[in-house]
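One protein chain is absent from this view; the other protein chains keep their places.
A, B, C, D and E label the chains in the order they appear, each numbered from 1.
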Amino acid sequence: MNGFACKPPQSVTPNDFTFSGLNKPGDTANPAGFKVTLVTVDQIPGLNTQGLSMGRLDFGPGGVNAPHIHPRASEMLIVMEGSLEVGFVTTLPETKLITKVLQAGEAFVFPQALTHYQRNVGKGPAVAISALDSQNPGTQRVVAAVLGSNPKLPVEVVAKALQADNNVAAQLLSKFK
Amino acid sequence: MNGFACKPPQSVTPNDFTFSGLNKPGDTANPAGFKVTLVTVDQIPGLNTQGLSMGRLDFGPGGVNAPHIHPRASEMLIVMEGSLEVGFVTTLPETKLITKVLQAGEAFVFPQALTHYQRNVGKGPAVAISALDSQNPGTQRVVAAVLGSNPKLPVEVVAKALQADNNVAAQLLSKFK
Amino acid sequence: MNGFACKPPQSVTPNDFTFSGLNKPGDTANPAGFKVTLVTVDQIPGLNTQGLSMGRLDFGPGGVNAPHIHPRASEMLIVMEGSLEVGFVTTLPETKLITKVLQAGEAFVFPQALTHYQRNVGKGPAVAISALDSQNPGTQRVVAAVLGSNPKLPVEVVAKALQADNNVAAQLLSKFK
Amino acid sequence: MNGFACKPPQSVTPNDFTFSGLNKPGDTANPAGFKVTLVTVDQIPGLNTQGLSMGRLDFGPGGVNAPHIHPRASEMLIVMEGSLEVGFVTTLPETKLITKVLQAGEAFVFPQALTHYQRNVGKGPAVAISALDSQNPGTQRVVAAVLGSNPKLPVEVVAKALQADNNVAAQLLSKFK
Amino acid sequence: MNGFACKPPQSVTPNDFTFSGLNKPGDTANPAGFKVTLVTVDQIPGLNTQGLSMGRLDFGPGGVNAPHIHPRASEMLIVMEGSLEVGFVTTLPETKLITKVLQAGEAFVFPQALTHYQRNVGKGPAVAISALDSQNPGTQRVVAAVLGSNPKLPVEVVAKALQADNNVAAQLLSKFK
Partner (left out) sequence: MNGFACKPPQSVTPNDFTFSGLNKPGDTANPAGFKVTLVTVDQIPGLNTQGLSMGRLDFGPGGVNAPHIHPRASEMLIVMEGSLEVGFVTTLPETKLITKVLQAGEAFVFPQALTHYQRNVGKGPAVAISALDSQNPGTQRVVAAVLGSNPKLPVEVVAKALQADNNVAAQLLSKFK
């Protein structure tokens, strides 16, 4: 979460606080139909200690930003173009899905580290700008954490998580890249 | 995360700082073979503002605490009895599984809000005591968040998350309680 | 900074996490040629305790978001359209201006509570989306704080601040609305 | 804000926690009639991670500590000698001046990063001791940030901030050192 | 630590940020020869959420501010008059006393919640101004916590703490008011 030293104020330059290229649509020609460009302290050194990062999210038609968490951040987004279904799931015991379809100009909040997703439910592309309250938020796709870790989780653990038998779990594990 | 008022110091009593019953084994006669008893600010009002909670974890043979996160906490545990396989998964892009088999007397750390699990890999029951750095850590089982929310997530979102087709996703969704 | 109670999780609704209308250009037909629409915990109750807010900034040609601070937040913005000159001033003893002209798709960071400004230096309108790391960041235009408070600051204090005589200060104070 | 390593406890000495000379009146023979001596982590290494700094403020008759902010701190002061008018300005939309004349022995609070000032309104010198809740609070004189940065802000930006025309802004900018 | 609601900005008044009387010497005609006047959120409502408090410490000749802690704060002080011996003790395993004799104008830092004391080692009275980085720091005199709590600690516990037998402990306990 830290470990970056701060530059002395005399030697900072505007480029320490700048990042370019967020006007270019992300390439959504992939199975998810989705691309995120995150700008964190890795991209802008001046974000160090500032508790912020931002990102651009691009969705092709039907594109999905699969359920994921940011372990060290809350998130807020604004839809810039198209129509996005968004949702997050609350903690136990409710496990309630809070969901909404957003049009351009609508904002939504995903509370600290809760599983959430977005999906393009419009006919054309969709674009959103998001903000996170950490310069180093991290991202974990939760199904990939269960089915696609390196090395893989034990099949018995995955089966219990899925409420399925070992065969089903093994098949899902073997197909997940 | 807040909203509890603090009692005036004159009127606090020992019971505001106490919780009982953690010596009783949790009932593991359930499909997961696992039971957790968490003691948070809901159980001990005196935890308010103290940034801590603890829990007792019981595992029957083969019992699994399925992959989950605590959105507002890091966790540390000590195995008291038996043999537990534990693991957590790092964020993107590594999605690395950090795993270890712990014997009684061994401690392990699960960093802030990362997906983690425990499994009893011994022949008898296993017991662990865990600590979390929030009086209100919250828990979310990540597969249950994807397959078992109320209402359910759209099948297309689940399918993309699983890297599977809609039929597989629909079947998993329908069987999950 | 606080004082909002959190809703019980059972009763939250999607609307507690949503805000609409950020697709509509702000009305820049004013002397500054600038309009900000901030979305904080006052607009989205679900932002409570989440440490985030966002805003849309609209600039007419030549429009200026005059030097200001957010006393409880750092800020980051992305230019969505047009061309913005941005800058912030460092603390004593350097009082160095860190400035840059940003095109669409460029991001910039304004560190915690430092005086900063933006100006449209393109021919058409300019639009930016900004993020702040507080649900209640607050805004103070620093010249308005000195010349336009209610009641006004003493003329001698303003004169010393301007390194000018009392007549100059009095005139600026009297014209400022 | 950080970047200082902590000394090992075996090697700390009393001098790591000490600073001298705050009994000497600051030299107020300057245009502002004011001198501050701040003691931060730069002066006392032992303040590192402790979230505190203190200062001595000296005012000649009529001396002014011009409107300024501490971007990373709240401030509290106690008047030790003389009579000080103090004030701070609230955020938008109120931009309300909260002001009071303090006599020796009176304390006042300036909330986090809000523009504030002090002025000697007695006949003799005035002295105050102040406390700030950061080991590295920073100071920015807000008019100097607008008129006296290096390099200077664009005249059009300054004019908009002043609600004045470019000639007035240019003159103020050119005279400010 | 919390539980105070913030006033709406429209209704705050200067008196919400003010406290008087710190110019009056505290009454040191007591066995300790010492008097502290602390100004916390209990005295100044405007300190709420600001993370600061201050105090005035008065010492008669030989007066002692007995070893104590502030459980929720670091402390820094400046000697205004006289000559103070100050010291704090580090944690285990060093339990090292860091001590220094301060003259008027000298500052010293007592790190977060460590046991510390001050003693007037001059011939006349001594006065210091201190700052703490919490609006609600709390104070606990550590010997009084062991010998003078209400009800009293068990004699066996006190004896072990003193490395003395029960008779010595019982006598100290019975004499302590």
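The definition used in the following text is that a residue touches a chain if its C-beta (ideal position, glycine included) is under 8 Å from a C-beta of that chain, and two chains touch if they have at least 3 such contacts.
Owing to the predicted nature of the structure, the values given are computational and were not obtained by experimental measurement.
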Full-complex contact with the absent chain, from D:T13, D:N30, D:T49 or D:N150: D:T49
Where the unshown chain meets chain E, residue by residue: 31-32, 62, 64, 66-67, 69, 71-72, 85, 87, 89-92, 94-97, 99, 111-115, 117, 119, 138-154, 156-157, 160-164, 168, 172, 175-177
Those residues of chain B which, in the complete complex, touch the missing chain: 9-10, 12-15, 17-24, 39, 44, 46-47, 49-54, 56, 74-76, 78-80, 90-91, 94, 96, 98-100, 102-112, 129, 131-133
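FYI, only the chains that are shown with their structure count from here on.
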Same-interface partner of A-B, chosen from the options A-C, D-E or C-D, over half of the pairs matching: C-D
Distance between the centres, which are taken as Cα means, of chain C and chain A, whole angstrom: 27
Intercentroid distance (Cα basis), chain C paired with chain B, Å: 41
Chain C residues counted as touching two or more neighbouring chains: 2, 49, 90-91, 94, 96, 99, 111-112
